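Heads up, this is only part of the complex; the chains shown haven't been moved.
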Amino acid sequence: MKKIIKNGTIVTATDIYTADVLIEDEKIQAIGKNISDIYAEVIDASGYYVMPGGIDPHTHMDMPFGGTVTADDFETGSIAAAHGGTTTIIDFCLTEKGKSLKSSLEKWHAKATGKAAIDYGFHLQIAEANEDVFKEMPQIIEEEGVTSFKIFMAYKDVLQADDETLFQTLVTAREHGGLVMVHAENGDVINYLTKRALKEGNTEPIYHALTRPSELEGEATGRAARLTALADSQLYVVHVTCKEAVEQIAEARSRGYRVFGETCPQYLVLDQTHLEKPEFEGAKYVWSPPLRDRSNQEILWNALKSGELQTIGSDHCSFNFRGQKELGINDFSKIPNGGPFVEDRFSVLFSEGVKKGRISLNEFVNIISTQAAKLFGLFPRKGTIAPGSDADIVLFDPTVERTISVETHQMNVDYNALEGMKIVGEPITVLSRGNYVIKNRQFVGRPGNGKYLKCGKFNHD
Amino acid sequence: MKKIIKNGTIVTATDIYTADVLIEDEKIQAIGKNISDIYAEVIDASGYYVMPGGIDPHTHMDMPFGGTVTADDFETGSIAAAHGGTTTIIDFCLTEKGKSLKSSLEKWHAKATGKAAIDYGFHLQIAEANEDVFKEMPQIIEEEGVTSFKIFMAYKDVLQADDETLFQTLVTAREHGGLVMVHAENGDVINYLTKRALKEGNTEPIYHALTRPSELEGEATGRAARLTALADSQLYVVHVTCKEAVEQIAEARSRGYRVFGETCPQYLVLDQTHLEKPEFEGAKYVWSPPLRDRSNQEILWNALKSGELQTIGSDHCSFNFRGQKELGINDFSKIPNGGPFVEDRFSVLFSEGVKKGRISLNEFVNIISTQAAKLFGLFPRKGTIAPGSDADIVLFDPTVERTISVETHQMNVDYNALEGMKIVGEPITVLSRGNYVIKNRQFVGRPGNGKYLKCGKFNHD
């Protein structure tokens, strides 16, 4: 059935104008002044921004970590995402050494199928440099629609890959059209600092931050960027948090290398002092890289504004405070790493970014949606409002004032790390491929309606 | 009368998709799949890119220089521009010390009125820091629609303004919503080097380049950027040619300052060796800053790609070889500075940029049109294809192969500095506010049809 969104202010990464949008067969058909169609349902968007649905390039749904599993699975997580204005997530599929990449993907498909309420794609972790992996990778790109590969430079003895693995992944990605992603922290030094802190009896959550100083993120980011340049490949640095890392990315980019960076809402609005909260509450803010000194926030905003960083991911990886975070009550290194941000990513960037004059409305759409679509091979299917694109559309009221709270959030987790934060702006209605998922703030979609998206090859043009 | 452009591939700074465009009352009314209207003229755009008309932010029409006047005036210049796919030019209005800014503007209006075949706006030169000028500037912004102000840091004893003038202009621009433009070369040192060269009997055209080394552009660019930062103002560096200048702009931007840069097609495809041509032919390539060592070309392309530079202007300032350039036959410092590029700017950037894989199609549109519209307060009226925007549209055939030549060009000048250059792509049909200016490669417009555009205040968001 057809729909017409009338009188909204359409915003893309470039444009802003008032017009109507005609939707048919899950796609945008036309955009224009005074469109009418007697067969179409009319949605009044007066006073609203009509924007492409958010694309969250960094989620961890239903993910095992340190003996537990994230509180949100693809059902609860994708519904919360939709509430927040996000219509596509790209989730990280973990792999096991010794098993085929394909088998890991199958496991991840099983987690998502029948549960996701919005469309989704996958990134794939590469754990070790062995012949089988690099033989399989091209097939994965060609046949499975997975084109982005994640290397952990931290979590020694668990997820950490060595530089040879990273470099070989870069070379293979280059040859076959993949994009390499890194979690950039020097895991070796973190390992030493962690052991030393625990030996000295320093077990509280704040030591999570103190044993992962920003210099180690800067170092690893620079290392990955230099290896990328040498391999003439392409790199996407996830969750950039600090000056040291931004500098490395900026330098590589200004030399013409294909190095990209993502930050997360938490690094833009929270800081390291949150880990010092009493009664173990600091554990709610334990994830990696850790929250940093407040001075980094302006640097990250600046980098988003200038284009040194391109995207914002939620790094959604939710664990309950009770029962899960508490696993580390006597040892910060046992606190499950992660926080719940898939729902608030969109609104926080709007409220803190656009409303406070740090980025423009066009830049907002670029960061929250368009750039991720382009980097991960989903454009123009996703990431814009244009004839022919999927009708993934958010009607956003830019004036509503509200307060973030666990009381009202939709995520399946017992706290909100942004509790009490005042926000301006709210997604009112959200369409996924032309179908209502959120209608007047209520979830009206269905788990399982989300489709798996095959990502295209990396194409930096 | 209505028009429908059918079956073209619409390209904006963000999007690329196939759809039809409905034009009515000089504006774009709708864009969509299979638009039909029995009252509309249908233009078949199959196989063509449908792009916003080019915006050339840097022209000098009908401009006096060293006792002569440019070969192109607003009539011949604007027709040539239209042939080349450009539908808006922003020309530099020169001022005289001791006279009001308004009186200079009136003179420039007189040059353009009744002659321009496409729409146009003005920048205004600021020559000296005196109270009257800074009192008048806010009025000019508010009432005259001129919001960009040009300072020459070179041409000592002629156009050069001192740093106090530059700084005061920056302060005033900041307070009233202006954008300051600089010609960034250290005119003092050039003055010394020029006098020394002439004294040593070095009079040939190549000494024009040798007495204006790139270090002096880098120095002046850095100086202007630092003063901008101090004034918390905004700066647009015209005709950036070299590594030294790009580095200064990039550094300022990465610190979050509002510093922007333009380069020109000539610097992307020509180099300093052209000034060494025998029989005084080097004079055809004399303009300021001069052509540089070839190694700078890649740096400029890189800077356009990475967004360190935002726009491309033609710096069109045409003088005939016979009779005009020849004024300097015995003294390079008397050669009128300037070259003819308003016609080829668009196609050269497409052919050398997009076709050769240096920039993407979206980046092309951004650089050739959108960014200039945004920086100079013309967006969204100009610079995009969206409902409500002026129907300034180019139908561009990306496959035609042709050769640039004085034999076939439209500019009123007796040589072409790109003579013999092979180009892929050609504007076929060009609309200005929905009216044909170029139809199947023929000029069908009318001098005087171009309207004066009031530029909006600087709004960097």
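As written, the chains take the letters A and B, and residue 1 is the first residue of each chain.
The definition used in the following text is that a contact is a pair of C-beta atoms (placed from the backbone, for glycine too) under 8 Å apart; a residue touches a chain by one contact, two chains touch by 3 or more.
Note that the structure is a prediction, hence the values are computed from the model and not measured.
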{"item": "Copy number across the full structure, from 2 displayed chains", "value": "4"}
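What we mean here is this: only the chains that are shown with their structure count from here on.
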{"item": "Averaged-CA centre spacing for the pair chain B and chain A, given as whole angstrom", "value": "39"}
{"item": "Complex interface listing, chain A residues touching chain B", "value": "10, 12-19, 22, 29-33, 35, 250, 253-256, 298, 302, 305-308, 357, 359-363, 366, 370, 380, 384, 386-389, 461"}
